[in-house]
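With one protein chain withheld, the remaining protein chains of the complex are depicted in position.
Letters A and B mark the chains as written, and numbering starts fresh at 1 in each.
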Amino acid sequence: MIKTERLTKHYGTIHALTEVDLEVAPGEILGFLGPNGAGKSTTLRILSGYLPPTSGKASINGLDLMNESLAARRCTGYLPENFVAPSELRVSEYLRFRASLKGLRSKQVPAEVQRVAKHLGLEPRLRQPFSALSKGFRQRVGLADALLGDPPALLLDEPFSGLDPLQREEFRTILKNLATSGKAILFSSHVLPEVEEIAMRVQILHHGRSKAVGTLEDLQSHLHEKAKLCLRLSESGAQCEQVLTDAAKELDFSFTEQNDKSYLIELNDHSKRSELFQRLAASKLPVVEFRELRPDLDQLFRNLVEESPS
Amino acid sequence: MRAFVALWRREVFSMMVSPFAFVLLGVWFLLNGMLFVVALNTQQVMDDLRLLPPFLFGSGMLVWLLLPAFPPLLCIRLFAEEHRVGTLEPLLTAPIRDFAVVLAKYLAACVFFLLFWGGVLLLFLLLHWHGGDLDWARVLGGMTGAILTSFLFLATGLWASSWSSNLVLGAGGGAALNYLLLFVPALFELNEGALGAVARSMHLPNFLDRGFSAGLLDSYALVYMLGLSALFLFLTWMRLVSRRWVP
Partner (left out) sequence: MGAMSRRLRLGLLTMFAAACAITFTVLLLYTFSRPGLRVRIDLSSTGTAGLSDRTVTALNQLPEDSRLTAFLFPEDDSFRWFNSNVYPQAFDRITSLMEDARVQSGGKLQTLVVDINSPMVAREREINRSARKPGEAIILESGGHRRVITFEDLFQILRANVNDNTPARIQLERVDAALGDAAVALASGTTLKAGIVTGYGQASPTDPNGLLGLSQLLVRDNWEPVEIEGPADADDCDLLIFVDQKQPFLPSDLSAMETWLAEDKAVLVALGPNASPAAAQQWNQLLKDRGTGFEPGLLCEPIRSANGMVEGRSDCAKLELNSERFSGQHPITIPLIEDNRLLLVIGARPVIFQSGTNDFTQERLLRTDPLAWADSQDPNGLVFSYDKNEERGIRSIAVASERWAPGEEGRMGRIVALGSSASLGPGLDFNRDFITSSLQWLGGDERQASGLIGLGERPFRPDRASLARINNMSVYGIPGVTLLIGLWIFWRRKR
């Protein structure tokens, strides 16, 4: 649905994007992560048709952004970073204008505006001028604008910026619902927990290059992250430490005692998780809990950024 | 087409509810009213009202000073202001052709600028209602020329507006371009040879003073004004489309 191939964008000598590939399928939410200046907004602007790429391809719904820009834009709902609407217009006027701009017939426009306004809880604000809205509602107007005409692909640039926790929660729900309805959603964000919360896949961008893409687990594996396991026993004892010390030599892991009954095990080789479990079972230790800890996106992100040469 | 009409309507509407546009309109009416009164109260015009249209629409103050400045002021909101505020990005990512954007904005500005001339026409009607025996061929001819000139200046203003998000640069650039269009041919009009001939064929106040305001419609003057307007619209479009074309 949303696809780029070797997407490259240079501003003079500055390489904003270098050969970025990405793909978002219908019903999927792809979180676009990266520090400031990583090239997230540039990618979204290229995909929205606002900027041309220096090289590479970008397409929406199979329509090439360079050659079939107008048709591709018809399939796209785009929420730019720091969305602003003309201050002299009321919310309803702006949405009506945008609906008409997207080619909706004049008879369809009121119903469509009503639909998105209801969907995003904007109904009470329809008669207010845009300039009188709070940041959260402005973002909703922007999202409503993106949703007008029911486009199959959504490009959202920092949709959570400036929202309070309650609004974020609402936004997350809205995005999840949209993905459920089959839309391909590509959104960029700085807020890692938000991405962790709703993105089905994550793509990490740094210095204009794609550093990693996949589910969080895939990323962890891909980046040779140690598997972190939590082992909790009903009682502590020297026998336990002995078992772990013996196994550590063979299975190549390290462990630290968190308290007298639990240990944090960092396994270098993910595939030896089951073998470790069998060892522990065979040693008849009083295991209460043996679980893998979820990978930490924040840590992953930091690792990636720190790994990359500046 | 729907997108074009939608944008045109929105632009006209935005101007109609914009305090800035009304201030501009008010100042325009005030300055024109003052010029009108000054002209009307001269003995020459009192003795022959046929001299009034050339005074206002010919080579008078209106054409030399006011007309080049006002259209660019109106145009800054069309691109420069949108660019500065950030509303241009949603517009240009909407499914509408770049040329439709340019044309819709231009035509909206033209329609709004007709209000400017409507007020001036009101001055002549006022005179007519008070018994002034006007030569309507001259009044309407002069006004047609002035309207076409303002449409040309709107096109140059639009082009200047598309180059910068700085409002002063946008308006100043457009006005400077318009003054150049007026003054450069005037400077070289008396030159010998090709330079003089080209200057004379581009001398806007001549078209207004000796053509339209005298009740004569000249096909060349029409083609000059419309052709140059079309050229600047094309250059504005090129400015927009090159953003998509040229990486």
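Please note the rule applied: contacts are C-beta pairs under 8 Å (C-beta built on N, C-alpha and C of every residue); 3 or more make two chains touch, one makes a residue touch a chain.
Here the structure is a predicted model, which means the values were calculated and not measured.
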| item | value |
| --- | --- |
| Hidden-chain contact residue, picked from the options B:50, B:84 or B:97 | B:50 |
| For chain B, residues in touch with the removed chain | 16-17, 19, 21-23, 25-27, 29-30, 33-34, 36-37, 40-51, 54, 119, 122-123, 126-127, 130-135, 137-138, 140-141, 187, 189-191, 197, 200-201, 206, 209-211, 213-220, 223-224, 227-228, 230-231, 234-235, 238, 241-242, 245-247 |
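Methods note: only the chains that are shown with their structure count from here on.
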| item | value |
| --- | --- |
| Intercentroid distance (Cα basis), chain B paired with chain A, Å | 50 |
| Chain A residues touching chain B - in the complex, by the definition given at the top | 9-10, 45, 48-55, 69-71, 73-74, 76, 78, 80, 82-89, 93, 97-98, 100-105, 142, 145 |
| Residues on chain B engaged by chain A in the complex (per definition of touch) | 2-3, 5-7, 9-10, 13-14, 17-18, 82, 85-87, 89-97, 243-247 |
